[in-house]
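What you see is the complex with one protein chain gone and the rest in place.
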């Protein structure tokens, strides 16, 4: 059995486990004040080319979205997201649980278009009765998106300009950021993201860590007493070293980027195989998630030997499935897939 | 420098790290459906002698308190705790953030007395205006308490009887449960806890794990769609193996109990040293936390070579400090302390 | 200046003010336990032909939606509404403030179609990952809708059947219920609403009262300790007589129905004038709100003598405006409008 089911069925990158072993006997400060968390923060700031950045570590994606959004919004504000955005659809109402609405705008291939956003915000403020409505107070984008697609640098710049015009922060969910940065089809660097986004997170869980996401505030805009609010949300780890050691390892000697590139290289190989075998793509994704439309009978047969993710029904006889590569995908698995398709 | 600062400045028990290494290459189900989480649950149920128990894994103590309390309470209910209870004082308003009040009752050495509780509940229901007040909907106790003290079996039975009379659940915060169970001065077993408590958690973070607490519902009383609410609170780990592997290891061959016993043995040695050196105890603790009143000058000198925790000012010239042992405390450190005191 | 601006720029129906005067010197029980609140409840139950109904009085529409929805939903549940529903768009995030998402489905003329709803619910439960999403736990409809349209008896029956199939309550926002019940184009009675809805409210604020809405639970399904939760939401009036006297008056000798019929009769006269003057209707409304597309220049001129509500821009040169009649609209005003148009 081979698996392209997801990028988080695997364990941690071996370098991380080794680092746990090496540092295990040290007695360290708690709650994120340990030396490894400190070092990881410095390395991330350097990688972002953003000296004024303020970095915080959290455990997972939904937690990060929930805390960043609820602590940056005023009570009268909501977050604007694509209707396909993770926070709109697949987070169990976690944002609303904090008291904030998710306002949705249309999207193309998972991406918010800046003119759509501008029109939305214009309409809001030109409505005489807008004081009876919740205010758009932040824009949420994901990069890569839920469909594996990427914003271009120009698109980020444009979105940022609209957000600046309305004085609301632009927030990027980077659960799979490494795979976005290492895509063969991107002109966006980590420094660009730090420049155009007011806050974003660098995903660890899906890029080599056992858990952990690094939130980066880029504009001296960390919410006051952010640590207290992390605790209030039940998200402050007693042993902060758990995430500190992981990110310190990932951001040493470019490991985060190298393992992400590997996943992208594997995804390109995978694409070749899928094209070669005449598979129809549901969407053109430049990252580690590939969405393919398969005939149901063929899918049933394939699943006897290959794990993939159900995405949605395409029509009566076809299904969209997702193939995901990761830092741990092996070229042999792709060869094997070629034989099976 | 030696340290008795806390029981979570250390890393993980080595057996846990080894288990991470051994299982790292396996591709496992996500969100807690992996084989190690399943095995850990079975082992915990067996250890509790409670076949109908339902076990869930969460990351830390505040998170666990927040989720268990808010999902078991109705909107019109509050949790009753000792005024010294962790949730009353030191969790950054995490319970109130979920919309629920913490009602406080008096305590002795950190423990709620069952007749105090009964009087409190009687008074509430005999107040003609109680419908204008928030209802007591759950009782929270910690074991060991914030002062290291323990409930006796009879005390738990009595508290449970009061809770049953008023039909509200008894919840035990077991952040340091192992140290309580292995105390030389307890008649309470894990099975007793499963019998008298409606829900409790077995602490991992402070007893050998890098993170993780095991919530045990004992009376077929898991809140409906508990997993969805865990996600809603931002607490569902994508890689559930992170905690599953740790608890599977801790509950294999009694590791959890053995390492807890070691901490207790060390605490008993520590007590001997403290007594021998004429230290005054602030409270008589039978577990791994020892509270001692030190003259300030002496404390300053000691701190040049020994890390301990500030607890509170005792009087103008004296301070209460906490010495904590753990599964990783070495007898050499205690010998060293003897020399230094 | 004449006004068709809205149905709540006027004061109270004179019979209500008289009743305040008559009862003012009586010392009455507080918090809704007064004799007038009790009588009003009995009269409403009789009018609904629903002896088991449980009636509660609240102050306004948003408050009522917020309390009914949040107290009937479990934490893991959201309310399903049309994307044009008042709670989706115009209540300042009041539902989300209570921690619950508003899920939206498509609509036709403000109404949810039962097969759309069924498809939505089917899709939810057939999604393998639905435990990662918030559960649809209630259906919200408004009657009349935000566009003045009405459900037919058959449509209500069908919606109710879908809700029953999925075991979720059907909730009707009746802010303008009187105007719906007295429409010339409806086959729906108050008894039908009590039969098909699990909970609904009878609007007072827009139908003759100074304030006040009557919530009716029809299936012995009042949330436990509902009064305590009303207080918790800051919505329990100390002088419950304020609303009790008003609803007692409105439901004595069919006053509520008579004044609603007057508004409908006036709306029919208004429609005749609008048709006669060649106005184009934006939507075909059988109730007291009429939506008309006016050429902007004409509108500007009209507004010098007539107050109407801006609804939305239709195109570059046209605007949709709302004319609303009410129990206090006079035939002379309509005659005057005829002259001005």
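We just call them A, B and C in the order they show up, numbering each chain from 1.
Definition applied: contacts are C-beta pairs under 8 Å (C-beta built on N, C-alpha and C of every residue); 3 or more make two chains touch, one makes a residue touch a chain.
Everything numeric in this text was worked out from a predicted model, so none of it was measured.
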**Q.** Left-out chain, listing which of the shown chains it touches
**A.** A, B, C
Q | Residue among C:49, C:165 or C:239 that touches the chain left out of view | A | C:239
Q. Among A:52, A:228 or A:317, which one is in touch with the chain left out?
A. A:228
Q: Just name the one of A:76, A:257 or A:310 that touches the chain not displayed here.
A: A:76
Q | Residue among B:133, B:302 or B:340 touching the omitted chain | A | B:133
Q: Identify the residue among B:19, B:101, B:206 or B:322 that touches the chain left out of the display.
A: B:101
Q.
Counting contacts across the full complex, list the positions on subunit C that touch the omitted chain.
A. 3, 5-6, 8-12, 14, 17, 20-21, 23-30, 59-67, 91-94, 97, 205-206, 210-211, 228-229, 231-239, 241-242, 307
Q: Could I get the residues of subunit B that touch the absent chain, sorted low to high?
A: 75-76, 78, 89-93, 96-102, 128-129, 132-134, 310
**Q.** subunit A residues that touch the omitted chain in the full complex
**A.** 31, 70-71, 74-76, 99, 131-135, 224-225, 227-229, 231-232
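In the analysis below, only the chains that are shown with their structure count from here on.
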Q | Central chain of the complex, centres being mean CA coordinates | A | A
Q) From the C-alpha centre of subunit B to that of subunit C, how far is it in Å? A) 50
Q. Taking each chain's centre as the mean position of its Cα atoms, how many Å separate subunit A from subunit B?
A. 34
Q: Could you grab the centroid distance between subunit A and subunit C? Build each centroid from C-alpha atoms only and quote it in angstrom.
A: 42
**Q.** Interface hub residues of subunit B, defined as touching at least two other chains
**A.** 228-229, 231-232
